[in-house]
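Yeah, one chain of the complex is gone here, protein chain that is, but the others are all in their spots.
And now, chain A:
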Amino acid sequence: MYKGIEASRGIGIGSICLITEHDLSFDSKPVADKDAEKARFNDAIEKFKAETAEMAENIRKNIGPKEAEIMEGHLAMIADPTMAGEMTKMIEAGQCAEAAVTAVCDMFIGMFSKMEDDMMRQRASDISDIKISLLKILLGVEDVDISKVAPGTVLVAHDLTPSMTSQIVKENVVGIITEVGGKTSHSAILARALEIPAVLSIPNICEIVKDKDTAIVDGTEGDVYINPDGDVISQYVIKREEFIRAQAELKNFVGKATLTADGKEVELFCNIGTPKDAKKAIECDGEGIGLFRSEFLFMDKPHLPTEDEQFEAYKEAVETMSGKTVIIRTLDIGGDKEIPYMNLEKEENPFLGYRAVRYCLANTDIYKTQLRGILRASAFGTVKIMVPLVTCVDEIRAVKALVEECKMELTNEGISFDPSIQVGCMIETAAASLIADMLAKEADFFSIGTNDLTQYTMSVDRGNAKVAYLYSAFQPAVLRSIKNIIAAANEAGIPVGMCGEAAADPLMIPLLISFGLDEYSVNPVLVLTARAIISKWSKADADALAEKVLSLSTEKEIVELLKASAK
C-alpha cells in the first residue's frame, strides 16, 4: 500500500494508464535563418493559443467557468509582451525557439517560485505548464490522448497539468494518482470538481507502476494499492458502494431543514475561524454560525486590531450569512498562544491561568474595542456574543455590564447596532456545568464547548500522549455534565447549542437528541452528514439508548454500546 495526499474523496478501482514524461531535450545551437525560426516560433504560439482556448472551452463546458480560468490565465500570460516578446528578441539574437522558450519561462518560474504568497507560487507551475506545452509543439511530441482512454481507467502521471485534466472524460476515468501536488494544487481542485477520487504526491509512482496494472485509489484516506489481491479488491468494492450510497443519500439533504426522525426541528450551524469561512458554511448548507472564533484577528497582525478592522471582519461574515445567526466568541487567548504584542507571560499552568474572559475583564479597553466592533456588525444581521471560559456568575454579569456601556457609547455617537443583542455563555468548565442553572438565569443562551469541557472535567491534557486515553467526551463524567447543562438551559427556557467536535459525532448525536440540544455547530464539511444522522433518530429511540448509556460506568462500555446501536 502506498500513502499519499488525499485530494479528492471516493474510491476508484481500475486499470492504469501511465502518462509518461516526454523527452523534451533539444539541441540549442544557434540558428542561421532567423526569420524562418521566428516563423516556426510564431506558428507554435498560434497553435498553443488555439489548443489552450479549446481546453478552456472544454473545461468551461464540462467542469465550470471558475476552473476554466486557469487556462484563460495561460492565454493571458502568453499574450504578455514580456513573454512572447522576450522570446522573439532572443530568437532575433540567434537563439533557437526552444532555447528562447526555456530561458524566458525559467526566468519567470524562478521569480514566482521564490514568492511568499501561495497564489503567486502557483503561477510558477502555470508557467512550467506553458513551457512544456510550447516545447512539445516545437519538438512535435504527441501526448497520450486522455480523452480516448477506456472506461475504468486510473490515470497515473508525474503531475496532472490543467491541459491534461481538460481532456478527462469523467465517465471513463475512475481515479487519479500523481507524484507531486497538494490539496490546493490545480489537479486537486479539478479532480474534486470532477468528483474523481485522487491521491497525490506518491513519490516515484510512475516508476513503480506500468500500463494495465490494477490500482485501487482511496481518495478519502489517501491510500493506493497496486495489483492488490482479490480480498482487498472485494473489500474496496464494498467500500466504493458504501461511499456512493452515502454521497447520494447526503445529496438528498441539501437545502432541507434539520429534523429528527419524529419531526422535531433543530438548528445545524457551522464553526468558522475567518470571515471567508462563512462562504464555505453557506456552500455546505449551514443554517448559521454557531462559533466564529475571533482569534485570527489578533494572531495575524503585529498589533491589536482596531475597532474598525474588527467591525469590517465581523460585518463580512454577518453579511455573507444574510440574516442567519452568527455567534461570535470573544477573544479566547492565554499564555499557551503566542501573541507577541500582548505581552502575556508564560505560565506554569496556562490552561488554568490568565486567559479568555479573565484576560478580557482585566483589560477592558481591549475588550470594549472588540465588543463595540461586534455591536456595530450586529446592525447588519443576527449577531450573538459568546463569552468563553466562564466559571462564575460574576463574569457573565461583568461582560453584560460592559456590553451595556458600549451600547450607551454607540447610542451617544449615533452609531447603529442591534439593541436586543444576545449575550451567552460558552459552557466549557466543570464549574460552569455545576452552576449551569444559575448561569442560565443570567445568560441568553448556552453553547457547550466539548473539547475544553472534556479536558477540564477529566483534568487531562489531550496533547500529552501518556494521559490522552482519558480524553473522551464519552466518559460518564463528561456525559453527565453535558446532560446537566442541557437540562438547565431547557429548564430556564434558553437555547442551548454545542460547538465542540462531539456535536458532529455520529455516536454522540443520539444522546444530544435525547438530552434536548437545540443547536449543533459543526465543521462546514460535516453539515450534511450531521443532518443525515439526526434524521435517523426519534426522541423515543434516542431516550431508550441514552437511558442505557447513562447506566454504564465505563467509557469502553458506553462506546461499544453506541457503536452497536449506530444507525
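Odds and ends about this structure:
Simple rule for what comes next: a residue touches a chain if its C-beta (ideal position, glycine included) is under 8 Å from a C-beta of that chain, and two chains touch if they have at least 3 such contacts; residues count from 1.
Convention: contacts and distances are computed from a predicted model.
Entry comment: the absent subunit's protein name, as recorded by UniProt, is "HPr family phosphocarrier protein", drawn from "HPr family phosphocarrier protein", "Glutamate synthase domain-containing protein 3", "Peptide ABC transporter ATP-binding protein" or "Protein translocase subunit SecD".
Touching the chain that is not shown, out of A:Ala36, A:Met111 or A:Val254: A:Met111 (per the contact rule at the top). In the complete complex, the residue from A:Ala44, A:Ile63 or A:Met77 that touches the missing chain is A:Met77. Chain A residues in contact with the hidden partner, per the touch definition given at the top, are 69, 73, 76-77, 79-83, 108, 111-112, 115-117, 119-120, 123.
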